[in-house]
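Only a single protein chain was left out; the remaining protein chains are all shown in position.
Residue numbering begins at 1 within each chain, and the chains themselves are lettered A, B and C in the order written.
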Amino acid sequence: MENKMKATREGYAEALLILGEENPDIVVLDADLSKSTLTNRFAEKFPGRFFDMGIAEQDMMGTAAGLAKAGKIPFVTTYGVFVSGRAWDQIRTTVCYGCFNVKIGGAHGGISVGPDGATHQSLEEIALMRVLPNMNVIVPCDAIETRKATLAAVEIQGPVYIRFGREKTPVITDEDTPYEFGKALTFRDGSDITVIACGYEVGEALAAAEELEKENGLSVRVINLHTIKPIDEEAIVKAAKETGAIVTAEEHQAAGGMGSAIAEVVVRNCPVPMRLVGIEDRFGESGQPEELLEEFGLTSRFIKKAVLETFERKKQPAANRAV
Amino acid sequence: MENKMKATREGYAEALLILGEENPDIVVLDADLSKSTLTNRFAEKFPGRFFDMGIAEQDMMGTAAGLAKAGKIPFVTTYGVFVSGRAWDQIRTTVCYGCFNVKIGGAHGGISVGPDGATHQSLEEIALMRVLPNMNVIVPCDAIETRKATLAAVEIQGPVYIRFGREKTPVITDEDTPYEFGKALTFRDGSDITVIACGYEVGEALAAAEELEKENGLSVRVINLHTIKPIDEEAIVKAAKETGAIVTAEEHQAAGGMGSAIAEVVVRNCPVPMRLVGIEDRFGESGQPEELLEEFGLTSRFIKKAVLETFERKKQPAANRAV
Amino acid sequence: MAVKEDKVFEIPDFKPFSGEILSAPKGIRRKMIPRYEELARRIRKALLIAIQGAGSGHPGGSLSSADILTVLFFYEMKINPANACSPDRDYFILSKGHTCPLLYSVHAAAGYFPPGDLLTLRKFGSLLQGHPDWKKLECCEISCGSLGQGLSIANGIAMAMKMDEKPNRVYCLMGDGELQEGQVWEAVMTSAHYKLDNVCAIVDYNNLQIDGFVEDVMGIAPLDDKFRAFSWNVIKVNGHDIEALMDAFESARSFRGKPTVLICSTVKGKGVSFMENKADWHGKAPDAEQLALALRELDAQ
Partner (left out) sequence: MAVKEDKVFEIPDFKPFSGEILSAPKGIRRKMIPRYEELARRIRKALLIAIQGAGSGHPGGSLSSADILTVLFFYEMKINPANACSPDRDYFILSKGHTCPLLYSVHAAAGYFPPGDLLTLRKFGSLLQGHPDWKKLECCEISCGSLGQGLSIANGIAMAMKMDEKPNRVYCLMGDGELQEGQVWEAVMTSAHYKLDNVCAIVDYNNLQIDGFVEDVMGIAPLDDKFRAFSWNVIKVNGHDIEALMDAFESARSFRGKPTVLICSTVKGKGVSFMENKADWHGKAPDAEQLALALRELDAQ
């Protein structure tokens, strides 16, 4: 299992095929990127239920709402940066305010998109989507979880945003790993500190935790927060209470995203020292995925560093709590 | 001073007139809402430097970038919900990534827009704007501060988002109140707890603080965080350290906005109990501004309640800190 | 004659006209033009009363579309006021959401909800939001208010109808200023590309938007050429001529292979002399005195 690599977009595409088979109301829309998002597989299998909308994300979103209005279950898919940002007002007013049953697939999330560079690296969608009432936001950690999450999205009545990536990434769950929408998964128990991660960063968090245990004797809990909205307050508060310190990790701007949502829960319930590992208010760049993950501070060694620092702060109450 | 009422959009319009006089490079763009945003005053005075772009927010944003490219200083103005959300991808890729000197005026911010209802009540712009690299975000507290902030925006090289409102609101600063971009203002000192607010909520926070002092003997610090990005970490950390508890208040979704930005700073530096007063993940509704501020939990009594609760938590370390 | 500001005006009785029309077979309706005219007049009165009661709202573009929607709901569309979501209904998508006082009045006239509810327009807790919220009021079909989005939704519904081989038609009303939104042209491309001949777009070509004349703010002429260049079937019609509108809708309905647009020449503020062709009356409520004057004018027509 360890070494299996598979892109999360594969999981999305697989789920669409299963759903297409099961449910004649499933339709898929894409904006001239079906070869990259892999919705072309659905298109081949179910040509009558696939609509290429051309390069027109706003119209695609509105069309999806119309299809949902008429009882279909549309999966609107294109690159995350365009689907969330170019069609934001449409998602807000038409999809979310109208609470239509539209599922949004945001492909090519994160910096690991690589050589295409900043314009194509979606680093803000979690912030854009979680601020919307009625929206649900899912960022699965690997291809298998992406498949499960996509299948589960159909069970939810209303809008869902699913983020997935382009590059092959380690498969860290298996068929038997439980997946429940809205319920965080503890992948590794620990008592000294908790790392909460989503998407690709879950694997990096696990790697960091293992090394921290070996090298530093730290007992690190690792939580896979696949559902960012609605957020699993219980799991977060429990982690804060039981481990007293939290590090978050996401392939997204550190501001406004998953870490920010967790910080909101933490300060409201159980303030503990935190560090938010994410992109530090910069645009992306061209490069190989690995180079970029390193440059932008997203590999396990940055999580390790954040854990060690945060654990230090936990031990020094005076410095990081109220006077 | 107490009773003077003036809409913050008036401050924006006044600043544009001053700027227009001072600097021939100032140009103003609007998307068919110049009578509401009050850019019509600039248009009358400087017709050659005003461009009505029709109902086309995306094009307006790109045009502004072009004007900036050629050395002009465009103020792009329309309702906050449309300027931030309909043109988000344009703001991201063209304005922010290109770092053009575009100033964005987001009118009709907040729930107090009133009877127009949800579609016109901008409750997400702070989240949308603060997540963007290179963007600066200002939410002034009254008409005078809006004027000063708008004037100051020209001194900043690069994109700036200024949020202002439709309704007459209390003028709580005067000509002598200092305004420095990026520097939070302590409007009231206090040692038991701090309320950090922006926009209209600053006045509500002051009212709450006064009553809390009289009725409960609490010493409440009130900070006007007019600049949300870049955020004044120093003032926030100081407040956390010195008062040990923070309540935030904003006319915006509680998730992702100013309170969320403050929570990020707090957990990274000095975790203390917080409450985020804001809109609880709902769309707005029609009604009179006062009715809505009450319904959506934004009047001073909600801030009071949040302060009392948070102060309680501060006193009970066991319950709200790590075990 | 001064009118007291707190006077409550009464919503006109629609029943005698709407009831008669709706119970008549379609073939007979053609001969009921004067009743349509009276119904449209009452709808105009109702929406003005609602807006005055609210103290804000959009009379100009509501009045300009009043005849169009009267014909659409009472002549052309398959509707079922007793069951707004009846599966065999035709769909009406209001894209220019600010003119919902008209839509609400038409709904009230057709019996979707009690006409008295119109007096709650824009008030706290009302089902009649400042811009339609279909989760509160199902007959609105969608929630709207951000311009330029309706035709895309209409296309989506129409595509679903085609998939399911259902005959339901989809109508979408847009403003002329609204056509400046790029999304509209994306949707215009889509309707044509997917040959959605079950879509009928309607443009309320009243020449005005908020900041002034459309041709001054951001010109859209020649509009018929534009739609033709986007491969639509184009019908130009006087948006205040009941019979011409009936003809136009029938012609649209029988046209195959392309979507149809009705470009309706209208007068913004139609029916109230002091509101006609005035940008200022786009989004302003009349006071009681102005309303009384407007109602008298309408009665005299």
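Simple rule for what comes next: a contact is a pair of C-beta atoms (placed from the backbone, for glycine too) under 8 Å apart; a residue touches a chain by one contact, two chains touch by 3 or more.
Values in this document were obtained by computation on a predicted structure and should not be read as measured data.
Contact with the omitted chain, checked across B:Thr8, B:Thr93 or B:Asn224, is made by B:Thr93. In the complete complex, the hidden chain is touched by one of C:Asn80, C:Ser231 or C:Ser251, namely C:Ser231. From the options A:Gln58, A:Thr77, A:Thr146 or A:Thr194, the residue with contact to the unseen chain in the full assembly is A:Gln58.
Residue-level contact of chain B with the missing chain is found at 27, 48-49, 51, 53-54, 56, 58-72, 74, 89-90, 92-94, 97-99. For chain C, the residues touching the chain absent from view are 180-186, 189-190, 192-193, 218-220, 222, 225-226, 228-231.
Residues touching the missing chain, restricted to chain A, are 30, 32-36, 40, 52-56, 58-59, 81-82, 86, 114-120, 285-288, 291-292, 295 (touch as defined at the top).
Just so it is clear, only the chains that are shown with their structure count from here on.
Counting steps between touching chains, the shortest path from chain A to chain B takes 1. Placing every chain at the mean of its C-alpha atoms, the farthest one from chain B is found to be C. Among the chains, the centre nearest to the mean of all shown protein C-alpha atoms is found for B. Inter-chain spacing, taken between the CA centroids of chain A and chain B, is 29 Å. The geometric centre of chain B is 37 Å away from that of chain C, both derived from CA atoms. Between the Cα centres of chain A and chain C there is a gap of 42 Å. Of all residues in chain C, those that touch two or more other chains are 133, 143-146, 182. In chain B, 81-82, 86, 118-119 are the positions where the chain touches two or more neighbouring chains simultaneously.
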